[in-house]
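Excluded from the complex is one protein chain; the other protein chains are retained at their positions.
Every chain is named by a letter (A and B) in the order it is written, and numbering of its residues begins at 1.
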Amino acid sequence: MTMKKFIVFIAITSIFVLSLVLCVNAEPFKVAFIMPSTVNDFAWSQSMYDALMTIQEEMGEDEFQFDYSESMFIVADAAAAIRDYASEGYNLIIAHGSQYGSSLVEIAPDFPNTSFAWGSTANVFTDQGITNIFAYEPLAEQGGFVNGVLAAKLSQSGVFGVIGPIETGDAKHYTEGFKAGIESINPDAKINVTWIGSYSDVALASEAAQTHMDAGADVLTGTSQMVVGAIGVAEQRGAYWFGYDVDQSSLAPQHVVSSVDVIWAVALRPMIEMIKKGEMGGKIFTLNLENGGLKIVVNDEALVGKTINDIIQGKIMLR
Amino acid sequence: MNNRNFRDLLMALIPFVAFLLALSIGTFLIAILGINPLEAYRALIKGAFGSFNSIADTVVKATPLLFVGLGICIAFRAGVLNIGGEGQLVVGALSATIFCLNFPDLPGWILIIISLLIGLLCGAIWAGIAGFLKAYFNVNEILSTIMLNYIAAYGMNYLLRGPIMDPLQVQLGSFIPQTARLSRAVDLPRLIPTRLHFGTIIAIAFAILVYILLWRTTIGFRIRMVGQNMQASRASGIDVQRYMVLAFILSGALIGLGGAIEVIGVHHRIFTDGSVSGFTGSAGFNGIVAALFGQLHPIGTIPASFLLGALLTGANKMQRVVQIPSALIGALNGLIVLFVVGSEFIRRRQSRIMEKTPEIKGACKINQNEEND
Partner (left out) sequence: MEAVIVGIIKSAIRLATPYLYASIGETLGQLSGVLNLGVDGVMLMGAFSAFYTVVRTGNLVFGLLAAIIVGATFGLLIAFINVTLKAEQGISGIGIYIFGLGLSSLLFSVLIGTVQTVKGFAPLPVPWLSGIPVLGEIFFQQNILVYGAFLLVPLSWFVIYKTPIGLSIRAVGQHPEAADSLGVNIVKIRYLTVITGGILSGIAGASLSIALLNVFQQNLTNGMGFIAVALVYFGAWKPQTVLTGALLFSTVNAIQIWIQVKGINIPSDFTLMLPYIVTIIVLTAMAKRHVRPPKALNKPFERGE
């Protein structure tokens, strides 16, 4: 081979290799998102959907894409979905629900080049030799505590109502934080808790809210998608509402004082970086007030709206 | 092949035509949403039969449908409507799980056999309550079985968030409402290295047993008599009440067994999200559809369950591939049930026409004579 041909050969090979590398980098990062409810459930699934949309805006659609499967409350179907997405080469599969853990344990070992994430939990199954599962856990009690403090300062009756789904997981933590927050300001507060036994029974949630208010509560709070029924009652009868998962003020702008917005992106960003670098699992991402995973969204219209209104209407005389 | 065989074949195809008609409305809805229907249906078929794994998923989904379907066959043949499948599945699953959790040191095969028996027994008792109340207190079974479904669900929630919650969950502080994973010794053996498990074989075996029971034993004969004509049965000395209760007990036994098999064959633990359908996959209701598509015949329920399982599995895949809202899948399922159940009319009409029309009878006779010549 002549020198000239050799140089051409090297040049072409380099260009080829370089473009290969660039092509590999130009592959978008693909995420599959499996959830037990819908993206517009105003609670659990919507908050993760919002996070994925945020990441997509940040990284751009060429770099980041996600597909989702809603209403996967049947765990066997979710497992089939997870397995399917994994076989199709998605980089990260988010199984957004604590009921999906056992499915992940079975599936993850079959797909060592795919990363799986689930929550709310602190279990990444390293004791079972699994290295490609991430976990995420919001410290719901922190958000609950802040809501509780605010609630205690605003309440005039000193009676508080909590409308929860089932006494497990985030709901349990949030409620305990809420109670602690109130008691830190008002040790004599009366905090009544009802568990309606379902994440979706809006009618029962609404009736529970009515009952809380009949029992004297002027502050209501709760978690999961059924709270829309309770928020409606708060609006109708003039109670303050404190929300969790997403900013719920749009539903009742004059009554939703603050919401604990769970910013899953705080966990997703480092997770994606780790996966790109080849580390497929084993870390637990905590979302709390310090790292911005929990954000308290305060709605001024509800917080001080009444006071401002009272001053304007002359109900409060200052001079 | 003479006219009669041809007509029989045509009639057997009517449900499929109905199925396709329903799909065509689905096509319309899918197209409105801006998705290519061909791609959607290709995904449906691929999801149900496209690979070894898909077929395994289909069969695994069909297995509880078959157990429930068999239970429904017995109940409906006795003239009682057992709508309590969801509750009976859960009671069977819970009892089997609790047993396995409390005796972890017994050898695997003993655990499997006893826990399946316990699941069977507890399902039988749960349904038996409804049967007893109907037979001796005239409490309508639609009411009692629906109420018992809810009671079972709340009972499950209580157990899973307290007494039988996985100790690991308590330790980790996450409090996920589920039990510990049962020991591997209790896993039902896999048939091939896929998710296919031995429970399917058990289901098919029981289908044969139910057939034998209903058509080859006195008990089965009496159950069917009570369902067909209660007055006449009573007049001929059959203790109608006892057979009603028995029908419920047998029905619940099969369904409870199905629930136990779902635990030790598929999930290896119990979990909840408040409702039972996360665990059961609504097999308690879909199994009713399977039984009726199988003409309430235990052997017929086998292909019916398989096809229904294929539909549900395929629809799942379709949702994923073309990203249609899962609600559309639900609407499509409902349409298919309506069309197929409505098409029975045409089948019945055709068979009646065949029997009553002298010309066709005559034609068949002539054909036969020609063949004999």
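Going forward, contacts are C-beta pairs under 8 Å (C-beta built on N, C-alpha and C of every residue); 3 or more make two chains touch, one makes a residue touch a chain.
Worth saying up front: this structure is predicted, and the values here are computed from it rather than measured.
Here the chain not displayed is in touch, across the complete complex, with A, B.
Of the options B:L38, B:V170, B:L338 or B:I353, the residue whose C-beta touches the omitted chain is B:L338.
Annotation: of A:A208, A:V266 or A:L294, A:A208 touches the absent chain (contact as defined above). When the whole complex is considered, the residue among A:D41, A:E141 or A:D170 that touches the unshown chain is A:D41.
By the touch rule set out above, subunit B reaches the unshown chain at residues 29, 33, 81, 83, 133, 137-140, 142-144, 146-148, 150-151, 154-155, 157-158, 161-162, 285, 288-289, 292, 325, 327-338, 341-342, 344-345, 348. Within the complete assembly, residues 38, 40-42, 71, 161, 167, 192-198, 200-204, 206-208, 210-212, 214-215, 225, 228-229, 231-232, 235-236, 250-252 of subunit A touch the chain that is not shown.
Here, only the chains that are shown with their structure count from here on.
Rounded to whole angstrom, the centroid-to-centroid distance between subunit A and subunit B, based on C-alpha atoms, equals 36 Å. In the complex of the two chains, the subunit A residues touching subunit B come out as 36, 67-77, 80-81, 83-85, 97-99, 101-102, 105, 120-123, 137, 165-169, 172-173, 197-200. Within the complex formed with subunit A, the subunit B residues making contact are 53, 57, 60-61, 153-154, 157, 160-161, 168, 172-178, 181, 266-269, 271-275, 277-279, 281-282, 312-313, 316-317, 319-320, 323, 325-327.
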